[in-house]
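All protein chains but one are shown at their positions in the complex.
Labels A, B, C, D and E are assigned to the chains in the order they are written; within every chain, residues are numbered from 1.
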Amino acid sequence: MRILVVNVNTTQSITDAIGEQAAAAALPGTEIVPLTPAFGAESVEGNYESYLAAVAVMETVLAHPEPFDAVIQAGYGEHGREGLQELLDVPVVDITEAAASTAQFLGRRYSVVTTLDRTVPLIEERLEVAGLRARCASVRASGLAVLDLEQDEAAAVDAIAEQAALAVTEDRAEVICLGCGGMAGLAERVVKRTGVPVVDGVSAAVTIAESLVRLGLSTSKVRTYAPPRPKQIANWPPRVR
Amino acid sequence: MRILVVNVNTTQSITDAIGEQAAAAALPGTEIVPLTPAFGAESVEGNYESYLAAVAVMETVLAHPEPFDAVIQAGYGEHGREGLQELLDVPVVDITEAAASTAQFLGRRYSVVTTLDRTVPLIEERLEVAGLRARCASVRASGLAVLDLEQDEAAAVDAIAEQAALAVTEDRAEVICLGCGGMAGLAERVVKRTGVPVVDGVSAAVTIAESLVRLGLSTSKVRTYAPPRPKQIANWPPRVR
Amino acid sequence: MRILVVNVNTTQSITDAIGEQAAAAALPGTEIVPLTPAFGAESVEGNYESYLAAVAVMETVLAHPEPFDAVIQAGYGEHGREGLQELLDVPVVDITEAAASTAQFLGRRYSVVTTLDRTVPLIEERLEVAGLRARCASVRASGLAVLDLEQDEAAAVDAIAEQAALAVTEDRAEVICLGCGGMAGLAERVVKRTGVPVVDGVSAAVTIAESLVRLGLSTSKVRTYAPPRPKQIANWPPRVR
Amino acid sequence: MRILVVNVNTTQSITDAIGEQAAAAALPGTEIVPLTPAFGAESVEGNYESYLAAVAVMETVLAHPEPFDAVIQAGYGEHGREGLQELLDVPVVDITEAAASTAQFLGRRYSVVTTLDRTVPLIEERLEVAGLRARCASVRASGLAVLDLEQDEAAAVDAIAEQAALAVTEDRAEVICLGCGGMAGLAERVVKRTGVPVVDGVSAAVTIAESLVRLGLSTSKVRTYAPPRPKQIANWPPRVR
Amino acid sequence: MRILVVNVNTTQSITDAIGEQAAAAALPGTEIVPLTPAFGAESVEGNYESYLAAVAVMETVLAHPEPFDAVIQAGYGEHGREGLQELLDVPVVDITEAAASTAQFLGRRYSVVTTLDRTVPLIEERLEVAGLRARCASVRASGLAVLDLEQDEAAAVDAIAEQAALAVTEDRAEVICLGCGGMAGLAERVVKRTGVPVVDGVSAAVTIAESLVRLGLSTSKVRTYAPPRPKQIANWPPRVR
Partner (left out) sequence: MRILVVNVNTTQSITDAIGEQAAAAALPGTEIVPLTPAFGAESVEGNYESYLAAVAVMETVLAHPEPFDAVIQAGYGEHGREGLQELLDVPVVDITEAAASTAQFLGRRYSVVTTLDRTVPLIEERLEVAGLRARCASVRASGLAVLDLEQDEAAAVDAIAEQAALAVTEDRAEVICLGCGGMAGLAERVVKRTGVPVVDGVSAAVTIAESLVRLGLSTSKVRTYAPPRPKQIANWPPRVR
C-alpha cells in the first residue's frame, strides 16, 4: 500500500525527517510518500500559519498525481484533518490523534511535550475536539521553536526530557507524546531519560493508517465528512510554484 | 468607528444582506464596511470550504487598505477567528459566538437553527471550543442550503420556524440563534412564529464589537493570540483577482 | 434609555462609585440610575448576605417608581439574577456574567480576581450555573475585604495586580476580570501592571444591557423565567425605611 | 436529638404533612420540630419565591428559641442551604440532595419527578451545584402545582407514576426521587405503579441528619461555610407576624 | 438488623478493626458481622488484588449461612460493589461512596487521603464511576502501605494529617475522607490536626446501610443490577479453606 505523509510546513529537511521516521515504522510492503505542502510557512507555530497549512495540505494532496491508500497529516495540533476526510475516500490520520490514541493503550494518563508555549492551546483544542482530552494530563512546552529542534538535537532532548519528567512527577502522566512532527527520531533518547513509554506521532500514525487499510475501513461519509457539494469556487486554486 | 464585516462566501448578494443587517444594528457613528473574501466557495457548507474561507477572510482583511476598529467574521460555525485574532490588534468577533453569548443573557438554554445537517457538527465544535456549549440545547438543521435562503424567504422562514419550535418543545430551548450569516433579516418573522427571542448573529456581533471598542478592550496578546513570529512563507499570498 | 444599576450592599459610597463607572461606560443617550438596596449588609461576602441581597435587590427594583429599560445587578458572584428575570420584562444583566462573556471575546482563558477567599466558591458556582466556567482559568482572592477597597486604593491595586499576574503565569489566564463591584475604577491600573486586558463587570454590563435594548431583545418567558404565578405571599414585603 | 424540619412555603397543611413524614422516618429518640417560615409564598414554584423562601427559612431558624441538633430544609430545588450552613454549627440537610444521595445507593441512574415544568430548571441547577447530576437521568414535571397535590391524591399519584414510568423506560432511570416536599406520603403508591425504588426526600434527609449527628460530624467552617463576618445589616430583620 | 461488613483483604486484624469501628457507629439494635474474604491478598493495593477481592467478597457473602439485612464492602477504591448489588436483594454500601456522599453534606469539596500512590487511580476511577467526583478536590497518598498503618499509629496519623493539611490549603478541600478501611479509628486524631471534619468510610457506611434498611429501600432490579441470568458456570466456585 502507498501512504502519503504530508508535512505541514515548507521546510524540506523536516519533510525528509518525517519521511524517514514513517518509513522506519512501516510494514515491508508499505510505500511511504513524504510530501511538502505547495505553499505555507517554514514552520507552523500559531493559528494563522496552521490555517494556511490546513489549506496547503489539502491542495497538495488533491494535486497528487498518483493513487494512494491513506494520508497522514504530520503536524501536531494543526487544523485541517476534517477537510481531508471530506475530500478523500481513503483513511486520514492526524498525528496528534494517533499519538494520543496510542498513548491511551500504554498508561492511564499521557502528557504532550511540544515546542513553544504559544502552540499549547492549539494542541489542547485539537485534543478536545477529537474527544481525546479526558486522559491528557498536560500539554507542556519545551520552549524550543520548531526549527531549533534540528539545530542541536542534544539540547532538544534535554529540554524535552526535562518537561517530560515534570509531566510524570507533577502532572501524573504515565506516557509522553512528542508534540511536534519535527521531533521524529528523538523518542528513544527521551525514554532513556524518563523511564516511561514515549510515543512518536508519525510512527503511531503509520501503523494506524496501515491497520485501517488492512481492515478495509475508511471515513464514514454519512454526515460530517460527506464529500463537498458541487459548487463554484472563485479565484482558486492559486497558481503556485 | 469603522467595523469590517466579512462574509465567508463569495456570493456578493449575501455580503450585501449581511452589510445591511449590520448597518441596521450599528450605532449612528459606526461605519460598517461589508467585505467579500478574495477567493473561496459561493457558499460554505463543510470543512474544506470552511478552511478555505478562514484563509480567504484573513487575507482579505490583511489586504484591506483602510484602517478599521474591529472585525466581524460573519460565517456561522466557520474556522478562522483565532487566526484573525493573532494578526490584528483590534477586536475580532465571530457571529457564532456573538449569537450564543447574547442568547445566554436571554434564557437558560438556547438552540441554533442552521442550514444543512452536515453543518451541524461544525457549529457544535465551534461552540465547544468557544466554551459556549454548556447551555446549548441543540443545533438543528432546517434542511435548506445557504443559497436556498435567498430564493424563497417565506419557505425559509417556514423551515426555520418549524425547527425552532421543536427546539423549544423537545430540546427545552428558550432562545433561538439563527445559524447562518445568510439568515440575516429573518429574525422578526421567526419571533412571531415561536414566541421566544431570536438572535441574529450579525446584529449581535455589531453591538459586541462596538462595545469592546467603546470600552477600549482588545485581544490579549500574551499567549494564544500573540502575533505570528516573523518567518518565511513560501508561495504565498496567491495572486488573485 | 434608562438603566437601573443596583448595588448589592447598603454602602452608599459603593453605589456611587458603581454609578460613576456605569455612567462613564454608557452611551450619550443612556441614563444610569444607581440604586442602593432597601435593606441588607454593608458588604456582601458570603451566602447569607448574598441571599439577603438577592431579595433586597428584587424588592428595591420592584418598588422603583419610574419606568426603566434594563437592570444591572452589580454584585460579583451574588444570587438573585434569575428572580429579577422572572419579575421583569426588560433585560437583566449580572456583572459576573457580563465580565466573563466579555472576557471570552478577548482571550482564550480568563481569571477573576476577587476580594476574600470565602467568596471564591460563590463566584465559581455562579459561573458554573451560567455556563461560563469552561474558559475560566481560576478565581483568585486578593485577601481584601470589600470595604477595604475604598480605604487604600494603591494597596488594593497592588493586591489585585499581584494575583492577576499569578493568574497569567500560573493559571494561564489571558484576561482578568475584576471580581467585585467595588473594584470599579481600578481596571486601568491593573492593565498597566499586568499587560493583559482587564474587564470591569459594571462597564461590560452597561454595554451589554444597552445592546440588548437596542436589538429589541429581552428575557425569554417561555419556561425558566416565566412570571411568578399569582399567589398569596404572607407577611411580605416588610416595611423598611 | 432534636431536628428542625423547615418547610419552604407558608401553607401550614404542607408543614404538617412534612412533619408527619419526618416523624415516621425518625429514630425513636429523635424529636422532629416542623416549622413554617415567618414569611413567603403559599407555594414555591420559581426563582423569586425560592429566593424569598431562602431568606425566610434562615430567619425562621435563627429566631427559633430552642436548641436543636440539625436542620432539614424541606423544599425541593430551592435556594438557601448554603446560607444555613454558614449561620449554624449543626448539620444542615437539603431534601433535594438527600434524595439524590440516597438514590445513588439504590441504582445506577435516578430521575426526579416534580410539579410544574417551570421548576425543572431550579432542580437541575441545584443538583449541578451539589455535584449530584452525573447520575441524574432526568428531571420530569408531572404538571401538577404544589397546592394541587393535596387536593386529589389519586390524581397526583397517577400523574407522578406516569412520568416515573417514562423516566424508567425512556431516560433509563432505575430509581425515582419525589421532587417536592409536598409529595411526602406518596412514595409507596408510586413504587407499586413502577416497580422501582422511590425515594422521599424528607425521609431520606431525616436519616442523613440523624447519621451526621450520631457520627459527631457537622459543617466544615474552613472556607465556604465560615460564619458571616460581623457587620452592619440595614433595615433587617423585618418585623413580621 | 444484621449488617455484614466485609473486609477486602485476608488480614484478620484489619477485619477486627473494621468490625470494631462499625460496631461503634451502629445503632443499639444493629448486629455487625465482620467477615474476612475466603481468599485473596493480605492487603489490596492494586488492580489485580482488587479484582481478586471483588470475587472473594462476593463468594464470601454468597456462602454466608445466616440471613442479613445489608452488606458493607469495606475496601477503599475497590472493585466489586456492582456484582454484590446484582447478587443480593438487600442494600449494598461501598465505603468509598459512603464516605464521599457523607463528606458532601459537610463541605463544598472533599479530599481523600489514602495509602500508596499507586492506589490513587483506583479511588479516582471508582469515584468517577459513582458520579461522586465533581466535588472531589484531590486524592492524596500518604505513602504508607496498608499493613504499615497498624505498625505505628502515631506515624500513620502524622503522614495522613500532613497530606490532609495540604489538601485543605493547596487543593481547597473542606472535608477529609480517610481512604482506607484500615484507617478506621484514626479520624479523631486527624480532626485535631487539621480542624476540618474527617469522615471514616466504615462508620459512614454503617449509618447509610441502617438508613436504607429503616426506609425499606434496596437496590433497583430493573436493569443494571438485575439478578444474573441462570447459566452454567464452569469450575467454580473453587474449593477453598
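Just so it is clear, a residue touches a chain if its C-beta (ideal position, glycine included) is under 8 Å from a C-beta of that chain, and two chains touch if they have at least 3 such contacts.
On a predicted model such as this, the values are computed, not experimentally measured, just so you know.
Participant: Touching the absent chain in the whole complex: find that residue among A:10, A:43, A:73 or A:101.
Facilitator: Among A:10, A:43, A:73 or A:101, only A:101 touches the chain that is not shown.
Participant: Check each of E:8, E:22 or E:52 against the chain that is not shown and name the one that touches it.
Facilitator: Only one listed residue reaches the unshown chain, and that is E:52.
Participant: Using the document's definition of touch, tell me which of A:91, A:121 or A:228 contacts the absent chain.
Facilitator: Missing-chain contact among the listed residues: A:91.
Participant: For the chain that got dropped from the picture, name the residues of subunit E it touches.
Facilitator: Within subunit E, the residues touching the omitted chain are 10, 38-43, 45-52, 54-55, 58, 79-80, 82-83, 85-87, 117-118, 120-121, 125, 128-129, 145, 223-226, 228-229, 231-241.
Participant: Using the touch rule from the top, list residues of subunit A that touch the missing partner.
Facilitator: 25, 27, 91, 93, 97, 101-102, 104-108, 130-135, 168, 172, 174-175, 195-197, 199, 203-204, 207-208, 210-212, 214-215, 217-220, 222-225
The rule we apply is simple: only the chains that are shown with their structure count from here on.
Participant: Return the chains common to the contact lists of subunit B and subunit D.
Facilitator: Correct list: C.
Participant: Hey, how far is the Cα centre of subunit D from the one of subunit E, in Å?
Facilitator: Using C-alpha averages as centres, the distance is 28 Å.
Participant: Distance-wise, how many Å sit between the C-alpha centres of subunit C and subunit E, to the nearest whole number?
Facilitator: Chain centroid spacing, subunit C to subunit E, equals 44 Å.
Participant: Return the residues of subunit E touching two or more other chains; collapse runs of consecutive numbers into ranges.
Facilitator: Each of 108 in subunit E touches at least two other chains.
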